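Of the protein chains in this complex, one is absent; all others appear in place.
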Amino acid sequence: MWLWFAKLGSPKWFYDVSDRWLPWLAGAMALFMIVGVIWALLFLPPDYQQGLTTRILVIHVAVAGTSLAFFPLMAVAGTITLVWKMKLADMVAKNAAALGAWFSFVTLATGSIWGSVMWGTWWEWTDARLVSMLFQFFLLLSVVALRSAIEDTDKAAKACALLSIVGCINVVIIKYSVEWWNVLHQPASPLSMSSDNANGPEFWMATGVMIIAVYLFFIVSLILTTRNEILQREKRSQWVQDIVRAA
Amino acid sequence: MTQSIQFSSISEFLDMGGYAFNVWAVYAVFLVFIFVNLVFPIVRRKKILREIKKQSVFEHTDTDSTD
Amino acid sequence: MQRSEGQEALRVDNLFCERGERILFQDLALVICQGEVIQVKGPNGSGKTTLLRIVCGLHDGYQGSITWCGETTREHPEDFLSSLTYLGHHVGVNKVLTPLENLRWSCGLRQETDDKDIYSALEDMGLKGFEESQCFTLSAGQQQRVSLSRLLLNQSNLWVLDEPFTTLDADGVKLLEGLLCKHIDRGGAALVTTHHNLGVPGLKVLELT
Partner (left out) sequence: MNLKQASIFQAFVVTLKRDLLIAYKRKNDIVNPFMFFLITSSLFPIGISPDPSRLGEIAAGVLWISALLASLLAMDNLYRADFEDGSLEQLLVSPHPLYFLVLAKNIGHWLVSGLPVVLISPLIAYMINLPQESYSVLFFTLLIGTPILSLVGSIGVALTVGLGSRGLILAMISLPMSVPVLIAGTLAIQETANGAPLAGYLAIMGAMLLGSITLAPLASALALRISVN
């Protein structure tokens, strides 16, 4: 019987390891975040075309870049859930879906705030990246919705794992087809976000720091929620009881 | 490459070259986003620990009474 | 559980299954030999249906091994499934189709099925005259009989029956018991859940708690 638990990609191991790593990760995150934000807000020189709105792009690009990681992550976790029936993978995937929806939403929000300056409109269908991000947002929400609709944890895990794999393939196809659609509809906007490369090296260095900060934030947040999930699902086990008693 | 503060006064900094609303809105959204996704899990953890504690106390009193 | 003279057909070892946070089975072992009927008994929620579904491969949230004629059913399901007839809680009879059309499909999935055989099977099950009426006009017991006709048509080695007696009348019960007797005479094996006292020779009982 203990073999059965040991086979499940031991949540206890993850809990212990994350316990040791969490302070370091959180510290690094705070450091990069503060450096990145101060650099972006105070030191970044104005762009010749976009003025000080590059300060928006630093955040937007960092969040958008990270939000592309979610479906691949969930697809890998889903494959592990379906093939090796590892419970830990599903605990990560469950929280990744909700966090991914947050990331997509913030990407859309910051993108449209930036657009309100550069395009003079809050929403622009001719920007392929925003449109495919919108559909990624919908698909992530559908994974969250499916999870909450199925009561049985095991069944929900498998169903969401499959949907994540299908969704991941779909997001890629949607991305390419939206770009294709976009090219043929002749973008009217003078400035798409793909002209980012017009930005100078300072911009990319500040953005690089911010991307690392946001990735660290993503990892820390995911670890925190996964640890909660572990506590809840393993509450009968002795080691969780010990933690509870010590707390 | 020289790095220097791009603003000479606080009010200029707050104004963000005329894009005050947009720039500060993005940073506000970002801040809320980070805050929610870090603080909520920590608060939830406390709640979960409390709940598990309550449950296990119940179970222990159960077994005590049957002993 | 004792081994009987018959050759071992289905073997379940070390079965472990949990539902929610409750452990349903632990170290459950079960051997069914040719020419043997095993009745699974137990209170509601003891996992009778789950056990049957696990055996048939409809439920895969378990640990342990299930072998059919020496091959594990997880890795080699084809042989096992072609010698299995499973009749679940739900009869698997479409309401708008007639018994004839239903059986043409569910038996046609497994073997080439002749209409003549279906007619005679339905007659044996006491459904003569109902072959061509839509199933929603039939009573629950009659639908159950349509479902049971598959046992006659499929000629499977292993029958897995989940509460087959619930909707049957006294006649139907006798009929099914007769079928089970004939089945074990031919060397077939069966796994049945029911609260009814089965009148079958050499019956073995597995109690779940």
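In order of appearance the chains are A, B and C, and numbering begins at 1 in each one.
Criterion: a contact is a pair of C-beta atoms (placed from the backbone, for glycine too) under 8 Å apart; a residue touches a chain by one contact, two chains touch by 3 or more.
All of these numbers come straight from a predicted model, not from anything done at the bench.
K.L.:
Please work out which displayed chains the absent chain touches and list them by label.
P.N.:
Across the whole assembly, the hidden chain touches A, C.
K.L.:
Of the listed residues A:Leu52, A:Val178 or A:Val244, which contacts the missing chain in the full complex?
P.N.:
Answering carefully, the residue with contact to the hidden chain is A:Val178.
K.L.:
Going by the contact rule already stated, which one of C:Ser65, C:Ser82, C:Thr137 or C:Thr166 would touch the omitted chain in the full complex?
P.N.:
Within the whole complex, the residue contacting the unshown chain is C:Ser82.
K.L.:
By the contact criterion defined above, which parts of chain C meet the unshown chain? Give residue numbers in ascending order.
P.N.:
Output for chain C: 56-61, 77-79, 81-82, 84, 86, 88-97, 101, 104-106, 108-113, 117, 134, 155.
K.L.:
Write the list of chain A residues that the hidden chain touches.
P.N.:
Chain A touches the chain not shown through residues 82, 135, 138-139, 141-142, 145-146, 149-150, 154-155, 158-159, 162-163, 165-166, 169-170, 173-174, 177-178, 180-181, 184.
Convention: only the chains that are shown with their structure count from here on.
K.L.:
Report the most central chain, judged by the distance from each chain's C-alpha mean to the global C-alpha mean.
P.N.:
A
K.L.:
Averaging over Cα atoms per chain, report the distance between chain B and chain C in Å.
P.N.:
That gives a centre separation of 56 Å.
K.L.:
Compute the distance, rounded to whole Å, between the mean C-alpha positions of chain A and chain B.
P.N.:
16
K.L.:
Residues of chain C touching 2+ other chains?
P.N.:
Residues: none.
K.L.:
Where in chain A do residues touch at least two different other chains?
P.N.:
Residues: none.
K.L.:
Which chain B residues qualify as touching chain A in the complex?
P.N.:
1, 3-7, 13, 16-19, 22-23, 25-27, 29-30, 33-34, 36-38, 41-42, 44-45, 48-49, 52-53, 55-56
K.L.:
Which positions of chain A touch chain B when the two form their complex?
P.N.:
The touching residues are 33, 37, 39, 41-46, 51-53, 55-56, 59-60, 63, 99, 102, 106, 109-110, 113-114, 116-117, 201-202, 217, 220-221, 224-225, 227-228, 231-232, 235, 240-241, 243-245, 247.
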